[in-house]
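The structure follows.
Shown here: the complex without one of its protein chains, the others still in place.
The block that comes next holds chain A.
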Amino acid sequence: MRSGLRTLAARAARGLRRLCARPASGAPAARAGSGATVFALSSGQGRCGVAVIRTSGPASGAALRSLTAPRALPPARRASLRLLSDPRSGEPLDRALVLWFPGPQSFTGEDCAEFHVHGGTAVVSGVLEALGRVPGLRPAEAGEFTRQAFAHGKLSLTEVEGLADLIHAETEAQRRQALRQLDGELGHLCHGWAETLTQALAHVEAYIDFGEDDNLEEGVLERADSQVQRLQAALSAHLQDARRGQRLRSGAHVVVAGPPNAGKSSLVNLLSRKPVSIVSPEPGTTRDVLETPVDLGGFPALLSDTAGLREGVGPVEQEGVRRARDRLEQADLLLAVLDASDLASPSSRDFLDTVVAPLGARDPREGGQRLLLVLNKRDLLAPGTPPAALPAALPAPLLLSCLTGQGLDTLLAALRTELAALCGDPGAGPPLLTRARHRHHLQACLDALRRARGSSDLALAAEALRAARAHLGHLAGGGGPEELLDVIFRDFCIGK
């Protein structure tokens, strides 16, 4: 029952693929314990002096020892100061407080370790990466800590009621996070790799299942092998390159969107206290997505200005509108901006109906995007007159004038509340962890590819390719048996 739930949860987070997601290969530490050991950044994303990184699982002790080597495990449940260093290079990472909680007297009921490190990005990501290299450790899936606690009877059933919501919310947050990470070059790479590997695997599977009876063309295996070889080269080049530092887009993603000429760019400039976007009275001035990192009430955020959403304009602006819509998908928090004096116009109505209303109807606790409805240009309304009535289903609007600054304090307070909710949830896949996860799965995929090519038994080689594909599945999805069969029957004429 106990670890059944854990695996179930792990599988849940993987999106219930049936094909083999297995632990990283060649992990001797995994031999000792029963289940996987997971790690995650447990403190929030807000600016903080100390960040807490937690591990849970049988390899926790080994992880703690290998980062604090050559010293022994600290006494149980007592804070001890230790120098953390990278177990491979020996390079010092941080001087930190560490805690050792042998199970079952711990939060999850398993062996747990805590690292209280200095909260800088470099330190945190250094420790996360070092943990990722400890054999038997992997980044936690959405809600995994809570689920382990549940599995070990550390949570009551009433506490667990929130668990499904939490998993849903975290999965959603991770999906958005992954979407952001997969947006652009890296995404193209990942999907390309996944596609190549699916094809190579499908062809090997076809060779196993149909190679003797049906006429697959000559050289199926050789082609698959050279595909795998190229993939190996691409992955290791990427991993070496990424080590030099990949720009992190940290913080909550706040996207400002609305119909043209509602004052979105003015709001962005106001919030970032610098002229990020060109502002003009002409609709359609902003055509691309402009992003700027800002600090909103102590929370790091990435503010994106987008093109006004409207149909039937020139190709350049159309592209801007398309990009704006893409960015809307990735937002954690949407600032929907409308002209308070122009709520009846077709573009305003359309925006309210198609973007604001569907979002407003969703429960943000389920991990959906959050929304603030801002009515700008209140200075244009005659004093004392409310703006035109909005449909009752919409959230209460915040009145603002970017010109006079009236209403800004209320907006900032509202922003703080929303960001606190967004960033306060440590499990919500912060970018640092996303990146650690990314590296972890790419490395594991690469290891599996190496095993596949080194194996003389084709069934073993295929097994390694399945494991490799499962690791890419964590980043790009797909790879289930039905998808493989689709490729097989698409590429080969398989008779009865």
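Methods note: a contact is a pair of C-beta atoms (placed from the backbone, for glycine too) under 8 Å apart; a residue touches a chain by one contact, two chains touch by 3 or more; residues count from 1.
To be clear about the criterion, contacts and distances are computed from a predicted model.
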| item | value |
| --- | --- |
| Complex member absent from the view - protein name from UniProt, among "RNA polymerase II transcription factor B subunit 3", "RING-type domain-containing protein", "Ribosomal protein S16 domain-containing protein" or "5-taurinomethyluridine-[tRNA] synthase subunit MTO1, mitochondrial" | "5-taurinomethyluridine-[tRNA] synthase subunit MTO1, mitochondrial" |
| Hidden partner chain, touching residue among A:S89, A:Q105 or A:N215 | A:N215 |
| Candidate in contact with the missing chain, chosen from A:D94, A:E110 or A:E205 | A:E205 |
| In chain A, positions touching the absent partner | 1, 3-5, 7-9, 11-13, 15-16, 18-20, 22-23, 25, 30-31, 34, 147, 157, 160-161, 163-165, 167-168, 171, 205, 207-215, 456-460, 462-463, 466, 481, 484-486, 488-489, 493-496 |
